[in-house]
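Removed: one protein chain of the complex. Kept in place: all other protein chains.
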Amino acid sequence: MKITDRLEEIKVMRDPIHSYIHIEYALLWKIIDTPEMQRLRRIHQLGGNFQVYHTAEHSRFSHSLGVYEIVRRMLSEIPSLVQEVSEQEKIVLMAASLVHDIGHGPFSHLFERITHKHHETMGKEILLDPSTGIHKLLVQYDQDLPDQIVSILERRHPKKILSQVLCSQLDADRMDYLLRDSYATGTSYGKFDLERILRTLRVEDGLLCVKESGVHSIEDYIMARYEMYWQVYLHPDAKSYDILILKLFERYEAIRSKRRIEALEAFYRPIDPRTFFKLDDYRFYTIVHDLQEDRDPYLSDLANRIMNRRLFDWVREPKQEMINSIQEKLTRRKIPLSIYTHEERLLEDMYLPYTERKKEEEIHVLDVCGKIWPLSAKSEIVKALLGMETKTCKYFYWQKISEES
Amino acid sequence: MKITDRLEEIKVMRDPIHSYIHIEYALLWKIIDTPEMQRLRRIHQLGGNFQVYHTAEHSRFSHSLGVYEIVRRMLSEIPSLVQEVSEQEKIVLMAASLVHDIGHGPFSHLFERITHKHHETMGKEILLDPSTGIHKLLVQYDQDLPDQIVSILERRHPKKILSQVLCSQLDADRMDYLLRDSYATGTSYGKFDLERILRTLRVEDGLLCVKESGVHSIEDYIMARYEMYWQVYLHPDAKSYDILILKLFERYEAIRSKRRIEALEAFYRPIDPRTFFKLDDYRFYTIVHDLQEDRDPYLSDLANRIMNRRLFDWVREPKQEMINSIQEKLTRRKIPLSIYTHEERLLEDMYLPYTERKKEEEIHVLDVCGKIWPLSAKSEIVKALLGMETKTCKYFYWQKISEES
Amino acid sequence: MKITDRLEEIKVMRDPIHSYIHIEYALLWKIIDTPEMQRLRRIHQLGGNFQVYHTAEHSRFSHSLGVYEIVRRMLSEIPSLVQEVSEQEKIVLMAASLVHDIGHGPFSHLFERITHKHHETMGKEILLDPSTGIHKLLVQYDQDLPDQIVSILERRHPKKILSQVLCSQLDADRMDYLLRDSYATGTSYGKFDLERILRTLRVEDGLLCVKESGVHSIEDYIMARYEMYWQVYLHPDAKSYDILILKLFERYEAIRSKRRIEALEAFYRPIDPRTFFKLDDYRFYTIVHDLQEDRDPYLSDLANRIMNRRLFDWVREPKQEMINSIQEKLTRRKIPLSIYTHEERLLEDMYLPYTERKKEEEIHVLDVCGKIWPLSAKSEIVKALLGMETKTCKYFYWQKISEES
Partner (left out) sequence: MKITDRLEEIKVMRDPIHSYIHIEYALLWKIIDTPEMQRLRRIHQLGGNFQVYHTAEHSRFSHSLGVYEIVRRMLSEIPSLVQEVSEQEKIVLMAASLVHDIGHGPFSHLFERITHKHHETMGKEILLDPSTGIHKLLVQYDQDLPDQIVSILERRHPKKILSQVLCSQLDADRMDYLLRDSYATGTSYGKFDLERILRTLRVEDGLLCVKESGVHSIEDYIMARYEMYWQVYLHPDAKSYDILILKLFERYEAIRSKRRIEALEAFYRPIDPRTFFKLDDYRFYTIVHDLQEDRDPYLSDLANRIMNRRLFDWVREPKQEMINSIQEKLTRRKIPLSIYTHEERLLEDMYLPYTERKKEEEIHVLDVCGKIWPLSAKSEIVKALLGMETKTCKYFYWQKISEES
């Protein structure tokens, strides 16, 4: 079997964002069918966000196919990429695009916070572990293939352009999730002109650049990202849902020395690819469903809140008197503050639409003379945005009192 | 608490099909927050269809909100409905629209085939059982409310128009699922002109009718339904996925006398609202995930096929020689035919876009003189469609041989 | 200059239907810039239909670009077409697709009714007349090019497949106008799945066929055409607008022996490419605008009606008493019936969604064994539609009385 083996007939999969996902190479089709890829069907793309935007029920599986399709188009439509990258390198990059999210646990970033294991590390382990389905498949083609893919994902592949296509400020990953999350939530914020961006991308000096004539579509893309962060990804109600889950684990940690709950222990043992494989959103919800009947009243209450969307209330930048008054009321009712209140500091840095603090972060613009500029030099509006102030913002969450009264 | 109590502020939920879902009454908001409604987030709207259309990952929860929104609009936009139905009746009907799918088990119609319990019966039991969250909520408002809702769902409410809005050949249920499934799969087939239909609906003589000027938009809607059946709902690959699940249960039934598997027993005990409550797609997948390690080789293989989309192959209207040849090959490899082949007869009746065999099935057309006609009298194209022949069609499914060679 | 000369850089034009129109060959770019093509900017695609659907303001120029783009995609995406047609033939066919509507006069079919000159004849003359811009351009490339293009448009090119792509029951012309007219009017009726149709087209035995797996998308396309005819193209109000224009010409013919009006004479002289070139919707409206001040009261009134959308009323299948009563009322007010009433018979044949009366009319279906079938053999629904009855339908138009009272 050779990496460049083609399928007898191109396979297509209907997709609302890209119309069709086109698969031409046998290796890529088989990657999609590995258990590790199929597992992504059971990981929500937006974690608990579907509790706020009820239609955001899409999975990382769909997203992964979408990223792959954008990469595939970039590799066949950007003139300089078509030439500079060999067929074999193209396929390896497309493979990397399919598996780039393979290390995401249930509720993604939340899972990282509980297990202290980053999804990129996890993904690397899955690709390199000889026992996984994906590893076994890859080495059938080339012993070195898992490492080649990892090197792209870790941005240390000698051909730097490969990583730029997949992970940079202007990469296929972001492009797909903005469009897909926008479609799934039914908001218009994440829309931008993918066709125009694809038409104006070029490679120059080994850098992925956008032609000067495409600067406005990039401005539009940056604003799309900014608005999606504010309106969807960092929605305080979605955050409130995450906090319920955190509180459930905190509560378990508090009683764990006295009683072990087998289903939850999976999160506290060392996570290796085998144990990780079983952890998905579906199992997580099944565990929490059962915890509603646990004998610990706080654990069962938190489980019930998670299952039935009984969220904490929240306020942004609360006055200290307000916090005091809430805490007092809760205490009077003997509601433990450590469980039923929460303070979260958010460095609003995350909300910055675009930065150029490091050279690698820049989006590059190619002018008509072939010279490369940072985006801010060619966009008055981006230049203005670089001057945006950032601050740390405090959110206070607490159990609604009214509902218990 | 009164049924007509309004929320302090109208709640809106972003929705890609209806732009927003608007909720004005406190009762309806609380219904959405019951555990039985929240459970629908864990039931896929299209069962295993997302294995074929990878983006069909939406739930019955989203669909239920959508049906509600169409009903709400009908009750405020169709002039004759606005007048003839009291505020209280409107709210009861809107409540019925929210809960109409509450009795769906995992993989919906498949679940019915295994447990021999119809989702409408199950839904009724849930509404009437004093232990369920939804029942407890409803009787806080009115002891009689659960039964009122059931009577609409069972089409025996004295005010017949209420049932017609929710369950007829031209009802809010179908309208939402066509549009929503079309949106989710990314196909254009299910699109039709909801705005125009809403504008041309009227009530006359207690019947929901469409004005003659709206006949073309109804033709379009009927064709949308027809195409969605062929292209999405009855897709042979989706059927193939269902068959894997059937085969898993058949295999368990074959060995069950020797060994009970606790997780699967839930499907064989009498299903009451309490036991039913735990059964959702998420738990089902978690059970099947674990069954991959079962010591019965067929059970574990079928479980693995379900988790990783290793579908059976299929052929429509096979020649007997073809079947013989397949069976022979399988037998030579000692592959049991009862597990790895399957024959399905499909009465293509289901594919009929529209029928008028019974009076109740008719879509009614109101002419300018106020006379009511069956749709076929006013649409040449529908009249032609009534003459469509139906036949029974045979599909043969079997395990692909090539993949084991 | 060679037909196969490419532009230095592919030109793209933004288009809401096809995202972009892509132009690769110099000849095609120059054709677009000829005065005869630019003139199509001043011919409304839907004649007077924008008086009913106010946003149907698009021109035959946009449509021509759209047809070209579909042809271009067919020639590069349908595997058998890619192989069987030489590069030169492809360019000639693309040229034909650009100019296929070049012979349309103001209000298209209405113009034909007045001048008795069919737009295809006119188009042919324009292409072959040595004085036209388009002819001069074409012969720079090849003396024979005008005739090659005409032979495709007249369906007598030896390579039959070329004409099928452009003019058959499943051609690029219809595909573009359904989608474009649907987009422009804001109706959903004309939508169908262009992507799927393009994916399932094949050439077999010199015939353009659709693979059996694409039959449902063809059913959808046929219904789209049917609904657009009823809802848009044959809308009785649009017809009413056409009748005003007919009446204006009839009135002029009645007084013409006494007085010639220079501006209108253009329609009565022999139409050659030079005189035709000046006749566009813009000039027509300018003439009619001025006619509002003509001293003939009927001519000026009809002109005023045309400019200000003062339509005649209409009724379908009127009873004779109704007609009598209307005529009597008008006569009492001394309103001449020949000018202010009109009877139109419409053979509803035109409304037939699809026919197979002649072999050439058939849409061909290619089954998996490579056998070709007429569509009706492979689609139960199309078979049913072939049995649709057609009848002649009478419309009666008259001047609203109320508005003069």
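For clarity, chains are labelled A, B and C in written order, and residue numbers in each chain start from 1.
Please note the rule applied: a residue touches a chain if its C-beta (ideal position, glycine included) is under 8 Å from a C-beta of that chain, and two chains touch if they have at least 3 such contacts.
Not measured: the values here are computed from a predicted model.
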Let's see if you follow the contact definition: name the visible chains touching the chain that is missing. A, B, C
Absent-chain contact - pick from C:P16, C:P79 or C:G370: C:P16
Across A:E204, A:D220 or A:E356, the one contacting the chain not displayed is A:D220
Tell me which of C:W230, C:Y282 or C:W373 is the one touching the absent chain. C:Y282
Residue in contact with the excluded chain [from A:M1, A:M322 or A:A384]: A:A384
In terms of residues, what is the contact footprint of the unshown chain on chain C? 13-17, 19, 33-35, 38, 41-42, 50, 53-55, 57-59, 61-62, 65, 183-187, 278, 281-283, 285-286, 289, 307-310
With the missing chain put back, which residues of chain A would touch it? List them for me. 187-189, 191-193, 216, 219-220, 223, 226-227, 230-231, 353, 380-381, 383-385, 387-389
Touching residues of chain B against the unshown chain: what are they? 12, 19-20, 195, 199
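Just so we're on the same page, only the chains that are shown with their structure count from here on.
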Max Cα-centre separation from chain B goes to chain C
Averaging over Cα atoms per chain, report the distance between chain A and chain C in Å. 49
Would you mind pulling out the distance in Å between where the CA atoms of chain A average out and where those of chain B do? 31
Mind pulling the residue numbers of chain A that touch at least two other chains? 19
